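First the structure, then my questions, so here it is.
A single protein chain has been omitted from the complex, and every remaining protein chain is retained in its original position.
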Amino acid sequence: MADSKAQSVAFVRKTPIPQAPPPISEAGPLAWIRTNLFSGVFNSILTIIAFYVVIRFVMGVFPWFYNGVWDASSIRECKDKLDGLTGGCFAVLADRWDHLLFGFSYPPEGYWRIVLSFVLLMVAAAPLLFANLPRKMLYFTGFFPFLAYWLIWGGSIWVSMTLLAIIIATGFIYRLVAIQIDVEMRKIVAMGIGAICGVGLAYLLYLGASELSFIAGSIGTEGIVALIANKAFWAASIFTYVFFIPMGIFIGYAIYNSYEDGGLVSVVAALLFFGVAISYLVGPIWMGVNFILPIELEAVASRDMGGFMLNMVLGTVCVSLSIPLGIVLALGRQSDMPLIKGVCVVFIEFIRGVPLITLLFVANVMLAYFLPPSSNFDLILRVIIMITMFSAAYIAEVIRGGLAALPKGQYEAADSLGLNYNQATQLIILPQALKISIPGIVNVAVGLFKDTTLVSIISMFDLVGMIRGPIQNSTEWISVYWEVYGFGALLFFVVCYSISQYSQWLERQLATDHR
Amino acid sequence: MKKSVFFGALTVAGLMAGASAAATLDDVKARGSLNCGVTTGVPGFAEPDADGVWKGFDVAVCRAVAAAVLGDGSAVTFVPTTGKTRFTALASGEIDMLARNTTWTFSRDVDLKFEFVGVNYYDGQGFMVPAELGVSSATELDGATVCIQTGTTTELNLADFFRSNGMSYEPVPIETGAEAVQQFTAGACDVYTTDRSALAAQRANFDTPSDYVVLPEIVSKEPLGPLVRHGDNEWGDIVRWTLNALITAEELGVTAANAGDIAGSSNNPEVKRLLGAEGSLGEMLGLDAEWAKRAIMVEGNYGEVFENNIGEGTQIALPRGVNAKWTDGGLIYSPPFR
Partner (left out) sequence: MTTITEPSGSDSTGAFKLSMLLNDTRYRALTFQFIALVAIIAAMAFIGGNLVRNLAEAGLNISYDFLGTQAGYDINQQPIPFESTDTHGRAAIVGLMNTLIVAFLACVSATVIGVIAGVLRLSPNWLVRKIMSFYVEIFRNVPVLIWILIIFSVLINATPSPRDFRGENPAASMWFFDSFAITNRGMYMPKPEFGPGAWFVVLAFVASIIGIFALRRYARNELFDKGRVVPILWPSVALFFVPVILVQLIMGSPISLEYPALKGFNFQGGMGLRGSLIALWFALAIYTGAFIAENVRAGILAVSKGQTEAAGALGMRPGRIMSLVVLPQALRVIIPPLISQYLNITKNSSLAIAVGYMDLTGTLGGITLLQTGRAIEAVLMLMMFYLIISLGISFFMNIYNNAMKLKER
């Protein structure tokens, strides 16, 4: 049959025709241009305007780079070399490279320490950023802050190692009291810490009350306001003496009584140990170990830090400190306890309502008055405190968004399983809420990193401060603007753009529930 | 070993820098370095060079004090301050002394509770205009736009000057000297006003200095000098007499080069007292006998410091003028070392 059919037809094509290329107007660059650039009158106009803008921009910028001078020791020499041409004096970057990156007071032979710290930072951050890396790397992440502190600030390695050891020991004590000792033993421990807490709390109250009466005494008696304030303070402090101190002892007794609840007693015990160890043990231990095995780097005071490194240090330190604080604030704001909730709300809203620059003014001109006269924190620490508070308030709001986005069923399910607040928060609520909040936290972190440039306004020589201060005011490089600001912008762009690209990638990764 | 323990102790204290109001001298000695507040950069007066070493006229005072107290002119921690941060830095004990083009005024001395220990530069506020405007006197500036550095006494002087002459003006407040210069050279303001020393220093750095003229009027007295906190008179004395030692040294012909041996060769008893060969001036200050010798040997006497940093041989090219020593008809005068 088939044969006869074949014979009866003059020609049968046995192979398919090779695909013809689409018409020139429908494919290739021309079509791409048509659909993407000139798909209508309006679009064509837009394209032409855009082309014009791009060309003007390139024409303006190109000679500036093309004629740029990379080798000169001062602006005058650079201008001589340019000889009237338009061009950038990039020589300032070469000449002041170290200042721009590290500030001018950091010992140059220690630059490798900074570089190494930031390379290690990448390694330490990697397991946090990419979930598919081995979890064992998290040990290094935990170790990194202590190592970086030593690398950047120098001194003996045993200072930060002692701190690390104390933190680990605190964890062991928690486990010991919580799990490994029996009830009788725990009763004895509870008795001890109950007594300490009671006495401590009572003493704290006594100090507070005497401080209050001191303030009251100093307000003076002139004027009705002063008089009322005076009376109110006195009343408050007397109230404290007669009522709160017995309450402190009472609480101490209650802690003793609750020895059956291992969790609570062990937390208090661990905290107590930590406080005592930090106050009294760190110095002797590290000095002792250092005497036997000295491992030291040249110590660098924090005010010797500057340039882009200061931005990086401030950004990293403040963000990492503010995340735990932010979580606490967010949980506090969700709390059922009116006092705690109120404190958190006031704190968050206050910080979010004022510009960072005013908080830096506080760090700069006011904080010194709020601290004991003998202990004067240096500027960088005061700034770290204020920026941490600032970013904690914003991170708290992000996490609150994450907490609110959790379905109510999750809270109810945790309750119905009989988990207590700590367990529910740690095991059910926070892991999910934090996952939702990560992109938001990254956004806050990028914003905060950019905002670290504001410290230049309170005369710290970060990248911008370095440019506006020593470089632009130096005899050699007076009135250099575009090159240095452009360089600063580029540095920030590279870092922030990478982080925001990561954040977008992560958002796509985390979008597991829909699409 | 001892030193390393000490540095470690610093680290342990975290990032704390101990400082208290009283007994600054003891603090400085214990710390091993002098915390000296300077500007964030004014050419000739205080600027870090390419190696990050601070240089300048004000910086030399800090170094002289450090040499007198600690025996080492490089044992200074320079703390850059802006107009806004300088007084709080001093009041809070973050710095031990401030050598930062600061004008000695009544309210700063009395109300802000500082102690000015002397004057190391007699300045006055002046005006600079582009030559093409054809202005020859500040009284012709009615309606002009004026660039000023904020946070200084110049703002108040400016307002007073224009008000008393019945003229109007438009102030353009700028944070740093470099930005003021940028605005001024771009023509965003007609007049740039600040201390005449700074005007001269910045004019010297312009592409074509001859296109700009400094007007003859001096509208204010700006005695600039180092200052310390109220309440620690011993420390104030040390800074005051270190400055005086530099001034006296110029008067007596003691220089950085000859300070080492002139005490032996000179017959002038004041030279001997100054350099510690006679009397016990250093002991009275709580220092050793050779304090002044060391201070002078760091960067030389007042005249040398002036010439090397801002004098006519430098880019800044300021004449001595009223800052000549009193025997040359200037105002630089030190009480006697006796």
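As written, the chain order gives the labels A and B, with residue 1 at the start of each chain.
Simple rule for what comes next: contacts are C-beta pairs under 8 Å (C-beta built on N, C-alpha and C of every residue); 3 or more make two chains touch, one makes a residue touch a chain.
Everything quoted here is computed from the prediction, not taken from an experiment.
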Checklist entry - Among the chains in view, which touch the chain not shown? => result A, B
Checklist entry - Of the listed residues A:Glu26, A:Asp71, A:Glu211 or A:Glu298, which contacts the missing chain in the full complex? => result A:Glu211
Checklist outcome for this item: Touch with the missing chain holds, among A:Ile380, A:Ala424 or A:Ile441, for A:Ala424
Checklist outcome for this item: Across A:Ala72, A:Cys89, A:Ile152 or A:Leu201, the one contacting the chain not displayed is A:Leu201
Item to check | Residues of chain A in contact with the chain not shown | outcome: 35-37, 39, 43, 46-47, 50-51, 53-54, 201, 204-205, 207-209, 211-212, 214-215, 218, 240, 244, 247-248, 250-251, 253-255, 257-258, 260-261, 264, 336-340, 343, 349-350, 352-358, 361-362, 365-366, 368-373, 411, 415, 420-421, 424, 446, 450-451, 453-454, 456-457, 464, 468, 481-482, 485-486, 488-489, 492-493, 496-497, 500
Checklist outcome for this item: chain B positions in touch with the non-displayed chain are 21, 83-84, 87-88, 91, 107-108, 111-113, 130, 132-133, 141-145, 150-151, 155-156, 158-160, 162-163, 169-175, 182-183, 186-190, 230-231
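As a convention for this text, only the chains that are shown with their structure count from here on.
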Checklist entry - Just how far, in Å, is the C-alpha centre of chain B from the one of chain A? => result 39
Checklist entry - Can you list the chain B residues touching chain A in their complex? => result 1, 4-5, 7-12, 14-21, 40-44, 47-52, 77, 79-82, 84-85, 88, 91-94, 175-179, 181-182, 185, 202, 205, 207, 315
Item to check | Complex contact set, residues of chain A against chain B | outcome: 79, 95-96, 98-99, 103-105, 153-156, 159, 282-283, 286-287, 290, 294, 296, 298-299, 301-303, 364-365, 368-369, 373-381, 457-459, 461, 465, 468-470, 472-476, 478-479, 481
